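The complex appears here minus one protein chain, its other protein chains still in place.
Going by the order they are written in, the chains are A and B; count residues from 1 in each one.
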Amino acid sequence: MDYSALLAAGEHALSLWPLLSLLAGVTLGLVVGSIPGLNDTITLAVLVPITFAMPSDVAFPLLVGVYCAACFGGAFPAILLKIPGTASSVLTAVDGHAMVKQGLAGRALGIATYSSCFAGTLSALVLVFFAPLLAQYALKFGPAEYFSLCVLGLSTVVGMGSGNVMKCAFSCLLGLLVAMVGLSPESGYPRFTFDNFWLLEGLPLTPILIGLFGLSVVIEMLCRDAGATAEAEVEHRTPIRFRDMLLPWSLVRRLMPTWLSASALGNVIGILPGAGMLVAIYMAYERVRRRFGERCGQGLPEGIAAPEAANNSVVASSMVPLLSLGIPGNSTSALFLGALLIQGLRPGPSLFNDSPDVAWLIVICFVFANLVMFPLGLLLARFVPNLIRAIPQPLLAAAIAGLCFTGAFAIGNSVFGIVVALVFGVVGFVFNRMQVPLSPFILALVLAPVVERAFFQSMALSGGSPLYFVTQPLSAAMLTFTALFLLWPLFKRHFFKSRRSLAAD
Amino acid sequence: MIRHRLSPLSGHWLDRVLAAMCLALAMAVLVAASGYPGSAADFPKIIGILLALCGIGLWLFPGKQSDLSGVRLVGVGWAIVGGIAVLLAFAYVGADLALCFLFIGCALLMGHAPGLRLVVIAVLYTLVLGLVFGALLGVPLPGVLFALVVK
């Protein structure tokens, strides 16, 4: 490895213009990430053509900044309002908002900031040193492996619903069903579309998220009794100070194992396009849930740390296939591909040989963007919540409603997005009231097309033999894990029973 | 505790409705899927069967009970009717008017005092939204007012 090029790139990134554009990018990313309905993809789509006119050392820090920070920005509304700004912060909302209700808003935002920045930096360093290695490993994932990974991801749902298994399963199944709407991946046959063109490509994810998590909150606010509203006012009035957000060393030490394991999951699973992001988050959260059981979801610090660390790890690692193989892993890195091409660079194995200065600059920017995110995140965490609290509840609800409608429209430039958001707003409200958890729904919705496509691809490759999933070693390993996951409650009961009976003796 | 979980009568009436709806949904899915050709039917059929099992499971083990405390059902109705009205305004009149109407409607329903102040805030908020989306993010919203502002 060429360390002098790395050092030179680091020095370059710290000069005036690259640094300024990195700061601008991170700030912009935090803002768009925290607005439900806006995401990094749409922001980058608008930004990439502008970067044509910029020199590459201004263009890439800006783009990298937006990409890194948008994911973290989603945590702000997730924690403060229980409205995830992006799909990646769906789980952050659970424990995050529970902490806010306990008057620990500052602490919750602090944990999110620490976790995001720590894991983000770590995975950026992994990108610096191990990108080619990870890329080769990602190639090992064929249809059978994708299928097993999704099955493994879906099995985390079962664990999530302790004492509420059936409603959890219902939520998951409904997610799978909604994902069936549209053309089938194998034969292109329209399912559940009722001859309506709007449904042909399936229901769009972002308006569904806006409805389930955004509009449902507005409906909840609108139909709360007057007494309940007053109560809600009180819990929102604790002001946030800087020292609330700075975590004591003891807590940092306590969270360290969670950060490391979640980050490892994010790095290993997040590389895989499509399924990676959400599976990584859910698996990280599931690990925490197994350790803390019922306390999870009640405002547990690890419940914020795990998903936030996992999703920020995924950001840098999703660049691995692009930079080392030239394959864009998701729509956002496809835009990066465009930005690179327009600067006359072509991502792939030759990038680091042909133009090491730019290649290393991009990689180094991922490290710096995560470092810059820390003070900026804390600063925003100090002011945004207080700003939100300065707004009277009625105006806040009105503002959220406006944002939801506009965001749902903007994503596809059509009123159809609003229709979807409205329908799922009501669904979200009803589910909340019926104690049906929403997160299994989202996971199933995202994984269903991947699982179905991978299944039929495997069938095409194996000539229709289901044994194919077991004969591929990686796939077999993941299926074994799934089985252990599912059977664990039985083992555990047996294990505890024998121990208890021993103690009784 | 176990008795509480096992007894079919312990759940909220809404939980009964959910279980029944789940079963109905399962039937609908299975019927629809039977009309799909070849591989397209496989996954919907599996989901349909699982939904049917889930419906039975929901009837027997409702889990955490539904909770309707502190809900004004009138409010839900208003929210849905209002939402549809705004949707129609968005489509046929323009996003500017729709968003203003939505903002004022929400604030009033939440108990904000009506008055000129609210209208001014609503108009300002709408303009900011139009500017952010139209000028900064390149997603122009439909509407006469927005067209003027963004130009």
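Throughout what follows, a contact is a pair of C-beta atoms (placed from the backbone, for glycine too) under 8 Å apart; a residue touches a chain by one contact, two chains touch by 3 or more.
Here is the rule we go by: contacts and distances are computed from a predicted model.
A.B. asks: Quick one: find the hidden chain's UniProt protein name among "C4-dicarboxylate ABC transporter substrate-binding protein", "Glutamyl-tRNA(Gln) amidotransferase subunit A", "Xanthine dehydrogenase family protein subunit M" or "ATP synthase subunit a".
C.D. replies: For the chain missing from the view, the UniProt record says "C4-dicarboxylate ABC transporter substrate-binding protein".
A.B. asks: Which of these touches the unseen chain: A:248, A:293, A:344 or A:466?
C.D. replies: Only one listed residue reaches the unshown chain, and that is A:344.
A.B. asks: In the full complex, which of A:183, A:379 or A:476 touches the chain missing from this view?
C.D. replies: A:183
A.B. asks: Among A:10, A:103 or A:142, single out the residue that touches the unshown chain.
C.D. replies: A:142
A.B. asks: Given the full complex, what residues of chain A touch the hidden partner chain?
C.D. replies: 41-42, 44-50, 52-53, 138-143, 183, 185-188, 195, 197-201, 204, 273-274, 321, 325-329, 331-332, 334-335, 338, 341-344, 346-350, 412-414, 416, 449, 453, 456-457, 460-461, 463
In this text, only the chains that are shown with their structure count from here on.
A.B. asks: Report the inter-centroid distance (CA atoms only) between chain A and chain B in whole Å.
C.D. replies: Centre separation, chain A to chain B: 22 Å.
A.B. asks: Help me check something: in the complex, which residues belonging to chain B touch chain A?
C.D. replies: Residues of chain B touching chain A: 14-15, 18, 22, 25, 29, 32-33, 36-40, 43-44, 47, 50-51, 54, 57-58, 61-68, 70-76, 78-80, 83-84, 86-87, 90-91, 95, 98-99, 102-112, 121-122, 125-126, 129, 133, 137-139, 141.
A.B. asks: State the interface residues of chain A toward chain B in the complex, per the touch definition above.
C.D. replies: It comes out as residues 32, 38, 42-43, 46, 161, 163-170, 173, 176-177, 180, 184, 186-187, 189, 191-192, 215, 218-219, 221-229, 392-395, 397-399, 401-403, 405-406, 409-410, 413, 415, 418-419, 422, 425-426, 429, 433-436, 448, 452, 455-456.
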